[in-house]
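Please read the structure below before turning to the comments.
One protein chain omitted, others in place.
Order of writing sets the chain letters: A, B and C. Residues in each chain are counted from 1.
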Amino acid sequence: MPLLETRGLNKTFGGVHAIQDLDFEIEEGEIVSVIGPNGAGKTSFFNVISGIFEPDAGQILFDGLDISGHTPSQITKAGIARTFQNVRLFPNLTVLENAMVGQHCRTSSGIFAAVLRTPKFRREEMMIEKKAKDVLGFFGTRLVGYRFDQPAFVLSYANRRRLEIARAMATEPRVLLLDEPTAGMNPRETIELTELIGKLRDERGFTIVVIEHDMKVVQGVSDRVVVLDHGVKIAEGSYQEVSTNEDVIEAYLGRPADLEGAK
Amino acid sequence: MTTVTTSPPRTASERSPVDRAVMRRVLRVGVLAGGVMVYTAAIGMFQTFNDKEIIDPILSLSYLVLFAIPAVAGASFSKRVAIEGIETEPLSTLDIAKAAIAGAIAGVVVALFALLVDLFPDLRGTFPKLGPQMVRLLTLEYSVASGFIVLPAISAVAAGAGAAFAWIPERIRRPLLLAGASIPVLSMFEPLVDDLFDEIPAITDFLYSPAGALTITSSIVVALVVAGVSYYLRQRDPIIKKRLSQSADVSVRRRTTIVLAIIAILAFVVLPQFLGGIMNELLTNVGLFALMALGLNVVLGFAGLLDLGYVAFFAVGAYTTGVLTSPLSPTWDPVLSWWFAFPAVVVAAVLAGLMVGTPVLRMRGDYLAIVTLGFGEIVRILLLSDWLSPYFGGAQGIRSIPGIPVAGTQVNATSPELMIYAVLVFVFIAVYVSWRLEDSRIGRAWAALREDEDVAEAVGVDTVKAKLLAFVTGAVIASFAGALFAAKVGTVFTNSFQILVSIIILVIVIVGGMGSLPGVVVGALVLIGILGGPNQPGLLQEFGEFKLLIYGALLVYMMLKRPEGLLPSVRRQRELHQDEFLQDAWLDKGEGDEPQSPGPSVAEPGGQA
Amino acid sequence: MTAIDERPAPPEAPEERERKALRISWIDLFLWGIRIAAIIVIVFGLFGSISKFVAGEGLTAQGWRDLIVSSLAQGAMYGLLALGYSMVYGVLGFINFAHGEVFMSGTMVGFIAANWLFENGVWTSNPFLAMFLVLIVAMITSTLVAVLVERIAYKPLRGAPRLIPLITSIGMSFFLQYTFGGLFGVGFNTYPPPPEVIAGSVNIFGIDVRSTQLTVIIIAILSMIGLWYFVTRTRSGRAMRAVAEDKEIAGLMGINVDRTIVLVFAVGGAMAGVAAMMWSLLFRSVNFFAGFLPGVKAFTAAVLGGIGNIAGAMGGGVLLGLFEGVGPLLILGGLGIPGVSQLKDAVAFIALVLVLIFRPSGLFGERLGSEDRV
Partner (left out) sequence: MKSKRGLRLLAIFGVLALILAACSPAEEGGDTTEAPGTTEAPTDTTEAPEMTTTTEGMEDPEPGPLGAVVVAPGDSIQIRSLQAISGPVAFLGVPIQRATMLAIQDYGPIEGFEVDMGTGLDDLCSAEGGQAAAQTIVSDEQVVGVIGTSCSGAAQAASPLVSDAGMVMISPANTSPSLTSDLQGTAGDNYREGYYRTAHNDLFQGQAVAEFAFNDLGLTSMAAIHDGDPYTQGLAKAFSDAFEELGGTITTFVGVNKGDTDMTPVLSEVSQGSPEGIYFPIFQPEGDFIVQQIGGVSGLGDVTLIGADGLFVTDFLGLPETEGMYFSGPSLDFGENANELTGVAASAFLETYESEFGEAPSSAFWAHGYDATTMLLQAIADVAMVQSDGSLFIDRQALRDRINATAFAGMIGDLTCDEFGDCGSQEIQINLHEDSSVTDLSQIPVVFTYKGEVG
């Protein structure tokens, strides 16, 4: 059974079909890239899965259960975490706090516990901090030490991306949805992140769906590639298969540079 | 910021006295200062303040305020914006001359105004404050014509003095300023001093004239003492500061905070014993407003939800208490004691919080403001209505509410020195609760909500729950204030629950610092203590008539100049001074040091980051 | 490290999640409850009122007509005021709380002009000229105050978090109120009685309408037409719409954004001035506090109609006028609640809450800039 699966997913915005009859599936431990030209419906796909939009039709099965129509927080709690195309952190919270917020849905202390500082609450807080530090530590020394107490907005662009991934990791998901994780990064950082995505699966066991424009990254990380165009899945398969698929080449014709440039 | 970017730096040799830009600036400052002076007279502030002597009999508050305006305007001429890499112009006598001219212009404006009022006595029909009494006071009891000499002369001197002030070396300037400020402060806080030294009449008799102002002798003595002490302390200051700053180590600093907090708590516990009824009454009101402000701080400061109908929860608390405990409450027969009514108050507040919170959950952030404002009014109107008067008393309110029974006595307004403890206990509870919540998973969820609601939802924060939790927490804290208020005053009428109360609580939170607990408490202390609440007199009753004018002006000023408040919370400070933080972070790079929190006086960068 | 190195366990048992898949949360239930309750109350109220009417009790047909016309006049005034809120919100995305005071300044200074004209006999000898002059004075005052407020309080805050200009405007509102209270005294100033020509009533389609109310409605319609022309047909109007849509892009297209924003405040102020003149015809008494409640109501109207939507503002105003004028008697009166007129303001705010629950983007739809859309 696939870990995450969509069946006949549809979403329209004012007559524009963002997603049409999309069937998608990902097995546990897999890394799947979703590619496609601009406006192909990739981000809409993420938004629908993560509950920001409710699908007009179709099912989203996570671990065999339909999660469509749940609120984003419920879906995150169920085990699907995401990052955003244009990094969205809590800029005025510290790096550590950003990561700690991610633990929110894995903890349960209420107001009374917090006010009375019950032992359970204290244990939980220690746990939260430990986990937050742990996920920040995943990125080497970049987000640790003095960085813990810095507000997020002082971070460099690449570090913000890393922090966003860390925050998603802190929610202890089973599936990670990464929306263009390398956008705006320089080549060195891109290579590093490509490796990290691999590590995310290998060391931490996440199942990963990644939207990516950089074909080097796609080639580097993907077990499988899904190509969207106008909300329709036009191809699926290994990177090799997809990159030679005629439909895909056609879809990208408007912007061949993307594909060729990447090669 | 603008003056710096528009005019290139000039050296002394290039400057010419007839520089047109300079002249224009002098004229502008002069007219502006004159305009502000005229404004204080036209709205009647000047005349009202004349009743309050500062130094008996030579200086009243009105003249102090009037001539402080050109002095402040004059000081702007010797202000230099420090920019790294650009040499600041040295101060020169020319600055004083410019200031003096501007001051003279301001004086002329005021004199012209006096002349105008004198020529057209009919103006009084429309503008009641413009009367002969105002002209007389404005021209210092001289004739209108001589006002044209006297006013410009004094304003010029005041403005020149303002400008010259910057010349005085720093280590003398500070004591001088403090000494100067101590006189009006001591004069205006006469009731407090009077109350504090109740047992030692010698002190108050020496300090104050029968009119309640300092005498000439006492003001000289006070000024000298303050100046002397502050000069002495300033010499020792570096040592103390050093000791404090060395404790950058977090644990030491935390220990300092705890020690300070304990001292503050002890002071609060002990102080009421030394105060008389008036001061305890005042502090009780401060406490009630601090309580409400702490509650709004949870909603607004922590969760970022602007609730303009916050007074509704105060009303719910007060009316629930009233209905349950008063023998006169219609319909509800059992007369409960305050303690038994209290749980019901909390329950009612929780329900009210949910009632208000739920419909607005999915609304755009600023619709919230208008809808909550509407809710506040709905609650007030319903409580006032004849329709529900069989339950809430309508216009006649609920009367004869007993006090809080403690150990056989009733704690209410007749025992102000006990009432204050009741209020303090709840203020401490509210502070403690807010403090604990802020630094917890719920507090972080609120912070995330405030920063970006959508993302908070996407990282697993149940924003609906978080919002409701904020509303309910805030509502319960406000209902505490309501329950105490009902017990204290003994009657509840709807006119204690006007929109105005919501606005004043908002001002307290803003002025103190959104999200900052000490800020909110200090905000309540300063605003309610000094200016007073909507129906509560403050220490300075002279301001009564202009209380709300000052509140409004303060709100605008704070938002424009110091949006993070008097004692800002760390997060707010970060948010509102991001560019400075970025610079610091850049400067700190590699040093591995955490960024210093920048003071407000740090020069603003030329462009936006 | 510990737990996280292992595979994160599924947080909840599947069964539990399945149960949560029930989409309807208790909040939806609550809101649905409110919706249904509202509908029941309205239906029962209407039924009660109608049966009363049929039985010949309660208000007569003429009584209802009077009530509706006066509510329309009041609503037209709210509508003109609502325009100012709506336009500013559309462009800058915050509630300009001080707009009610902009309106109040118009009524106060207009009073000086009217009084002067009255004392000089112009008010009676040449009523239309007098009214026109008062209108001009009120419009100029309100426009100046609006622009001044923008310059002092809002311009320095461009780009600040949106709570900040909102709070500033609350401060500005109080500052203006008590400034005018200080200048003019806190008592009421009463405009001279309306000139003879509009003192009586006229008969339109068999309905007697008070001439002042008719005048007010006509002025409102004319102002709306003028504004519509200005916004849709002139260069400045187009610039305003462009800035409302996207400030950044409008700036890139060569539109002077700052000046356009000032223009928005000026136009809103001018409309408030017109409303001030209408107020003086309808109610005559003004004091420094006269702007607060109409201001809050007008913003309510703007939200009702859909914020940023000019026609919506007017529509919202008229509807709010009807809700609070006719609503208490029609709905609550039908339920047999005594003293319903006292609940007038409560009805207006409840209408707002209900509209936002039923249709969160207002009755006529929002028109907001790209950055303000949800």
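Note that contacts are C-beta pairs under 8 Å (C-beta built on N, C-alpha and C of every residue); 3 or more make two chains touch, one makes a residue touch a chain.
If you're wondering where the values come from, they're calculated on a predicted model, not measured in any experiment.
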item: Hidden-chain contact residue, picked from the options B:Ile154, B:Ala213, B:Leu384 or B:Ala524; value: B:Leu384
item: Candidate in contact with the missing chain, chosen from C:Arg162, C:Arg210, C:Lys247 or C:Arg367; value: C:Arg210
item: Of B:Ser415, B:Ser516 or B:Ser569, the one touching the omitted chain in the full complex; value: B:Ser415
item: Positions on chain B where the hidden chain makes contact; value: 195, 198-199, 269-270, 273, 276-278, 280-282, 285, 328, 381, 384-386, 394-397, 399-400, 407, 409-410, 413-418, 421, 425, 428, 485, 488-496, 533, 535-537, 541, 544-545
item: Missing-chain contacts mapped onto chain C; value: 57-60, 62-63, 66-67, 70-71, 74, 186-188, 190, 193, 201, 210, 213, 279, 282-285, 287, 289-290, 292-293, 324-326, 328-329, 333, 338-342, 344-345
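What we mean here is this: only the chains that are shown with their structure count from here on.
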item: Top chain pair, ranked by how many C-beta pairs fall in contact; value: B-C
item: Chain occupying the most central position, where position means C-alpha average; value: B
item: Computed distance of Cα centres, chain C from chain B, in Å; value: 31
item: Chain A-chain C separation of Cα centroids, rounded to whole Å; value: 44
item: Contacts with 2+ other chains: residues of chain A; value: 74, 77, 105-106
item: Shared-contact residues (touching 2 or more other chains) in chain C; value: none
item: Interface residues, chain C side, partner chain B - complex; value: 25, 27, 30-31, 34, 93-95, 112, 115, 152-153, 156-157, 159-168, 170-179, 181-185, 187, 189, 296, 299-300, 303, 337-340, 342-343, 345-346, 348-350, 352-353, 356-357, 360, 374
item: Chain A to chain B touching residues, read off their complex; value: 50, 52, 71-74, 76-77, 81-82, 84, 88-93, 97, 100-107, 109-111, 114-117, 121, 124-125, 128, 145-146, 149-151, 153-154, 167-168, 171
item: Footprint of chain A on chain B - complex, ascending; value: 432-433, 436-437, 440-445, 447-448, 451-452, 454-464, 469, 473, 571-572, 574-575, 578, 581-582, 585, 592-595
